[in-house]
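Left out: one protein chain. Kept in place: all the others.
Then we have chain A:
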Amino acid sequence: MIKCKHATQMLSEKLDRPLSTKEKMALAMHTAICGPCRQFGKQMETIRELSKSYAQAKEPEEK
């Protein structure tokens, strides 16, 4: 089982490169049982969206 430290790195790298099937599985297994890492994953996506809004000088879109 991978630990949070490793899982968070993969959740970040997911935004920069395609993960391998093996990595995806390990990550899915981890996030299934780890709430904080699930939050972390969502927040990585939020940070990406916020940065996009920032760079286009737009208001962030409501969800």
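Definition applied: a contact is a pair of C-beta atoms (placed from the backbone, for glycine too) under 8 Å apart; a residue touches a chain by one contact, two chains touch by 3 or more; residues count from 1.
In the analysis below, contacts and distances are computed from a predicted model.
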item	value
Protein name (UniProt record) of the chain left out of view, among "RNA polymerase sigma-70 factor (ECF subfamily)", "Glycosyltransferase 2-like domain-containing protein", "Urea ABC transporter permease subunit UrtC" or "Phenylacetate-CoA oxygenase subunit PaaJ"	"RNA polymerase sigma-70 factor (ECF subfamily)"
Contact set of chain A toward the excluded chain (per top definition)	3-6, 8-9, 12-13, 15-17, 36-37, 39-40, 42-44, 46-48, 50-52, 54-60, 62-63
